[in-house]
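Here it is, the structure in full.
All protein chains of the complex are present and in place, except for one that has been dropped.
Up next is subunit A:
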Amino acid sequence: MGKRFLFSSDDAAKIGFDKKPRLVKKSLSIRGQDQSRSSPSPVIMASFVKLWCSKHRLIDDLIDATREAEKYRDTEYRAVVVIQSWYRGVRVKALIKHLHQAASIIQRCFRAFRARKTYRIKLKEAVTKMEWKYYYNMATIIQKTWRGYWTRKYEFNYYARKKYLEGLALKNEFVRHRLEEVGRKLKEEVEQNQKNEEQKELYENASRLHYLVSTHQIPGVYNSPFNRYPNQMENHLREVKMASLRSQSYTQKNNLSNGGNIVVLPPLQTTKQQGPFRSPENVVTQRNKEINLSLRAETAYTSADDTRRYMKQLEKRMRIQDKPFQPFSHRTIPYEPTLHGSTSYGRIAYGTDHFRETDHDLDKHDKVLDAALTSLICRNHFK
């Protein structure tokens, strides 16, 4: 076992002398420091000689070291395995952790993406839903308002009817009041008429019975001396006048129109008046009759002359010009010819021999112009 180890340690020395330092260095390089790669130098060679010289000691050392190494080899090996396993574990764990992290990032991103997508859709749905809800609410309000309006307008309006009925009650009250007034007035009128009629009748009776009025000497029937006060009729009798005894002339009434039942006919001849008298109606009629003369009798004897005179007067009064207009045939003044036509020298031959006489010599004299323009000439002179 030991030889094998030696061999192996020789081999190890052949291959590289610095097995141990390498181990040390290797252990050092674990910490990240490696200086064995520098090229051989005199220092190294010297150190080699030195080392060669101490070869045996070195071998011993080596054997010791090997032995010691063999002693701790298993423990170290185990430690290394532990360290390796730990390290590897750490690395794998780190890797797996990294992978997990990466995967979770991917997952996160993807899920976020998907969730966002879903969220968008959901949001859209929710918004649509909300909008629809809003629209429905608004539509409900419109429908409500419209239906209310429609019903109130065409079917039934509670408040309008209430108002109408209240108004109607007021109107009814008013009408009742007015009608009551009208009725009362009418009744009063009728009562007044009745009263008047009664009064009239009473007075008529009183005037007919006026002869029963008491005189200074003799009390009337309505004024009994045994009563304390005279009867009411006595007062009426004193108030009214005596009815006139004048007979009322008969006037025929034509009451045919009043139903035929109450037609008043002329009275039948009953008793004739005594004596050679005509009937009173006849007399009254004759007395009241107007004189009915004939046209000839009504006209005056001189009416024609009067009329003529009147017409003349009228004509004179209405005349505008004293000299009356005479037509041509009634002319009395003789015809007077014109002066020219009646002269004994005859007519001037105007129009046959000449027309108008002209004297052009008069135009040649211009002194008049000079005289008229003196001031102009003076101005020219002083220039």
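In the analysis below, a contact is a pair of C-beta atoms (placed from the backbone, for glycine too) under 8 Å apart; a residue touches a chain by one contact, two chains touch by 3 or more; residues count from 1.
The rule is simple: contacts and distances are computed from a predicted model.
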Quiz item: According to its UniProt entry, is the unseen chain "Sperm-associated antigen 6", "Zuotin", "Cytoplasmic tRNA 2-thiolation protein 2" or "Rab3GAP catalytic subunit conserved domain-containing protein"?
Solution: "Sperm-associated antigen 6"
Self-check item: Identified contact with the non-displayed chain, of A:Leu179, A:Val221, A:Met242 or A:Val283
Solution: A:Leu179
Exercise. Quick one: say which of A:Arg57, A:Arg78, A:Lys133 or A:Arg161 touches the chain that got left out.
Key: A:Arg161
Quiz prompt | Hidden partner chain, touching residue among A:Met45, A:Val81, A:Val190 or A:Val283 | solution = A:Val190
Exercise. In the full complex, which bits of subunit A touch the chain not displayed? Write them out.
Key: 161, 164-165, 168-169, 171-176, 178-180, 182-183, 186-187, 190, 254, 256-258, 260-261, 263, 265-266, 268-269
